[in-house]
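The complex appears here without one of its protein chains, the remainder shown in place.
Think of it as A, B and C in the order they're written, each chain with its own count starting at 1.
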Amino acid sequence: MQTDTAVPIPFLAALRPARWRHAGSNIWRNRIFYILIAPFAALTLVMGVWPIVLGIIVSFTDSYTALTPEPTYVWFQNYIDIFSDDLFLSSLWRTLLFTVLSVVLNVTTALALALILSSRSLKLAAPICGLALFLPVVTPEAATFIVWKWMFSIDFGAVNAFLEDMGLPDFAGTTKPLQAFFTLVFVEWWHHVGFYTIIFLTNLKLLDPTLDEAARMDGARTMQRVWNVWIPQLRPAIAINSIYAVIQFLKTFAVVVIMTNGGPNYATNFLSFYAYSKFNLADYGQALAMATVLFAIVIGLAVVVYRYNEKADYR
Amino acid sequence: MAKLNLNQLSKSFGPVEVLKPMDLEITDGEFAVFVGPSGCGKSTLLRTIAGLEESSGGDILIDGARVNDTDSSERGLSMVFQNYALYPHMTIFENMAFGLRIAKTPKDEVTRRVNKAAAILKIEHMLDRYPKTLSGGQRQRVAIGRSIVRDPKIFLFDEPLSNLDAELRVQMRIEIARLHETLGATMIYVTHDQVEAMTLADKIVVLKDGRIEQVGSPLDLYNAPANRFVAGFIGSPGMNFLDGTVEGAGNGQCCVALACGGHVALPLRDAPAVGAPVTIGVRPEHVSLGGAADEGVAATVLLTEQLGDETHVHLSVKGSEGAIVAQVRGQVKLRSGTGVTMMIAPEGCHLFDETGLARRDPAAAQPEIAAAS
Amino acid sequence: MRNGLKQCAAAAALLALPVGASAQELLIWHDKGDLGTVMFEDIGKLFAEEHPGVTVRALSFPTDQWLSKSIAALNTNTAPDLLFNDNFRINVIQQSSGKLSGVQDMVDGLDDATRAALPEGALDASTLDGTLLMLPLQQATGAFGVRTSWLEAVGEEYPETWEDVFRIGKKFATEDPDGNGSDDTFGMALQAGNPSVTHQMLELFGFGAGLDHLIIDDEGNVVLDDPRNAKLIQTFLRIFQEEGLVSPDTINHVFTDMYQLIEGGRAGMFRVLDANVVKWDGIEGLAGDYTIGPIPSLFEDEPPAVEMHSVRSIVVTPSSDNPELAAQYAAFALQPESQAIMLKNKGSGVRGDIPLDGLSDTQAFFAKPQYPVNPNDFLSAKFAWYPELQEAFYREISDAIANPPADFDAWIKATAEKMQDKVADLKD
Partner (left out) sequence: MKTRSVKDRSVALLAWVFMAGVTFLFLYPFWWMIVSSFRSQEAMLLEPTRLLPESFNTRAYGDIQTLGGVKLWLYTFNSVFITVAATLIAVGVTALGAYALYRKPDLPGFRFIQFGFLMTMMYPAMLLVIPVYLVVFQLGLLGTYAGIILFLSLMPILFLMLVQFFRSIPKELIESAKMDGASEMQIFRKIVLPISKPILATVFLIGFLLNWKQWLPILVIATSPDQYTLPVALLSMNTELGIDFQATMALAAITTVPIIVLFLFTQRRVIGGFVAGAVKG
């Protein structure tokens, strides 16, 4: 999702070393599987592994020569450069802050929305509401972000018109640093929360109803049941959603390109956007050094989560 | 029709040895049942025979020919799986015909054989239907039919009845027994249910932790379990175990003092040394109850299970953690807490030494004792 | 099966062909929109009369895409035959790729009349590090425009000084000059969304008012805290602090947003470029309702003037399949008949000897200047690192817009020192 991308933690198991036992005959006997996997392997290598490796290599080269047949290697100079660039450091912290805020906001609100949607009182309205929540997930973000950009326009945006009708003060939208940051938090929430809600909703439907019935028999109130019966059972779903959300929001990009271009006063200059703007000016070395840093952060997080899950499994 | 020999067959998954080197012979037309608790390796053994798992050592011989490196489809076997494994996108007919069609069998031959198998299992009327419209029992029949169609040398069954409800299970058990009789084929059957094993098998192979504990006919295993595990596993309700110490031996007799009080003297020439801890095993039908006047072990009734023609009385005795079950003929009513005397028939006793092995005089001596009692 | 494979291979080969490549086609990338495309293709039709079989295709990209695509294409040898843009952007792509080899030969090969008609200023602006990098085709002038009906509505005249601008701006914002009954107008439209657009505004106001330099002088000394420069900066910051003078969004605005306000009738004062007027003449509500004039004055001793905003130039790329043909086309674009087409579509050419008949009043304002044209210092042509300095300076400006400095003098002094450090850094 680009929801496109999400990291399946169990696949880290692939890190285990392969066994190359009597390889020759094994390969011949399983040639059909090699044939089946060949296109996939080729695609993964050409459009995945190669670019990643190339990306890391280029991050060690002088941007000016990066695309020539014999690039000049400057080794860690690009990394030194970006880490002595205040704008990069601030965008790194800003990205992390944005990620934490968004993860908490999305996971909690998605959980709340899912609980409400699964309550019996909504009846037939629930599926319609669920569809509405999910709609932004599948619609082109170029369109939805442009719409939101105009909705937040302080000149003729619907948001301020609405606030005015309600007698509330205007909202600065993307025109002031702090407000712009939160505008993006909101728009990203609007775009993604449906996905997390649906995951929670599906998990809620899979819950063991007898536990809830038992709690009901014990006289637990709704909130007590939510807190003591449902949420503990949803813990795996909360974990999965959090992982997805962390990865989702770490790479926040399109919304910046479309709505703020990193402004105002760099208040929404997130890491991937900053890297991309370096790329646009052919600063390949620094752009890919930044990409590599972000990649390392994602891998680090994934490993931590994987370790944690592994431990939890043995509990 | 074929016989199967395993020769020091073993199987490991990485460092874990799930099957320790084992020998086994299953003769032509025999119905062999692999039984054991879950995780004992019985399914792995079956799957290794089938060729679905690679063996790590030893030989598998079918009719004397080594098949370890032969593809499973060329071993001439068929298998019935626990979850039926019917192809959901094919009709019953297509399911049963699949193997033959793969083998490029002529069309009318396919039809003939499928119809024949369907007739044996009485599923002719559902050949056009899809698996999802069938009940569990019907699906199991189709799965068996699919095996029959292929006319295999050996039929393999992997816990085929465990997904069925109790009533259906009994019914299908009988049908499989009848099928074995009709076809006279060699069959290997895996189950964790010792009742199925007892009722179906010509030969039971008891496995535990990847090792064969004992091989024999159902009654051999019942009457002369080789060790404490087999003794406890075969028979329902299970054998009772009482701890004791050898207090005297000689003259072909072994005298054991029970921890719960009382003594048992068994005929045993090669008895453990005096003072050695042993376990006495006795089946519920060899435990009887007497009044306070009778000589025996004092026991307290925990509960009684009324089965109509007989009653299982659960007793608590000193020095034994679990309950001792006595199988009493007829309908007996005993209030829990009642004190009774428990009596053990010495001829029904099995003696297990410290390592759990049964100590028993050579088979030749047994009939004498039996005659004596 | 084998046939299928062949078809697949053929299809794949077809897919792998770049779209629209052909030997006798010249491709130009520019960022001047549909009118720019018409302009180049019309010149192409004239050119084809002398070179039968040649077609010229022009593609317009959004400016940021033009920049990144041109850089990437030069670096990967996938560029089109010709690239056209403002001189400072050609400088940027050269600094990011180093692939352009200059046009001295082309200029030397021009006929005498054409060579003589090329202003020296335009050639200077087309020079980077001492090499004549690009062929100037248009000299763009920046002026100031005010909505005439709005002036009438609030009872004002064309603003001559910045004090006038602030006063009129306030009235525009509060007195509903368009009479639509709603409070939706601003005094001025501006762009401050990134370093280069903000710089353009500062240059327009600064050079137009007679400054010689903006941040640094020809030697690279920081002149920011020079009283005249400081006044410009202070005035610029004041624009953002005056209530309603500009839309609060301005801090994010690039020219599209700015044009949105202008063309949508939301702002009363704005920048006018030669390139704008042809399009604006066709916009209902705007055409005929704005007065073009000199830049508001900052200093009493300077005459009212306009700014030489940029020189729009063309380069032949090394990846061109037909470099000679491309060069011929570029030179052809300097011929009087081509220049006339440019004037008609984009409001300007570079030659001083083009006939001006058939132009609208607004076009004539730029084609035949009535005011002195103060040149931009075009320091990016002199210092390769100038854009980076611009960016550093922009960070300070945008920070000051977001958090107005309490003591401006101290701020400008501190900023000048920072820039001095930055220059020292960059010179290394």
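One rule holds in what follows: a contact is a pair of C-beta atoms (placed from the backbone, for glycine too) under 8 Å apart; a residue touches a chain by one contact, two chains touch by 3 or more.
These numbers were taken from a predicted model, which means no experiment stands behind them.
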Where the missing chain makes contact, among the chains that are shown: A, B, C
Listed residues A:Val58, A:Leu92, A:Val107 or A:Val226, member touching the removed chain: A:Val58
Candidate in contact with the missing chain, chosen from C:Gln65, C:Asn221 or C:Gln241: C:Gln65
From C:Asn180, C:Asn221 or C:Gln370, residue that would touch the chain that is not displayed: C:Asn180
Touch residues of chain B, complete complex, unshown partner: 47, 50-52, 71-74, 77-79, 81-85, 87-89, 98-99, 102-103, 146, 150
Contact set of chain C toward the excluded chain (per top definition): 12, 15-20, 31, 33-34, 37, 58-65, 69, 72-73, 76, 78, 180, 182, 184, 254-257, 259-260, 263-266
Chain A residues touching the omitted chain (full complex): 1-12, 14-20, 23, 26-27, 30, 32-34, 36-37, 39-41, 43-52, 54-55, 58, 66-67, 113, 116-117, 119, 121-122, 125-126, 128-144, 146-151, 155-158, 160-162, 165, 190, 194-195, 198-199, 202-203, 222, 237, 240, 244, 247, 250-251, 253-254, 257-258, 272, 275-276, 279, 284, 287-288, 290-291, 294-295, 298-299, 302
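To be clear about the criterion, only the chains that are shown with their structure count from here on.
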Chain contact topology (line, ring, star, complete or other): other
Mean-CA-position distance for chain C and chain B (Å): 91
Chain A and chain B, separation of their C-alpha mean positions in angstrom: 55
Centroid spacing, where centroids are CA-atom means, of chain A and chain C in whole angstrom: 38
Interface hub residues of chain C, defined as touching at least two other chains: none
Chain B: positions in contact with at least two other chains: none
Chain A to chain C touching residues, read off their complex: 64, 67, 87, 153-156, 172-177, 180, 260-261, 263-266, 279-283
Residues of chain C that touch chain A when the two form their complex: 64, 67-68, 71-72, 75-76, 92, 96-98, 184, 193-194, 247-252, 254, 261, 266, 395, 398-399, 401-402
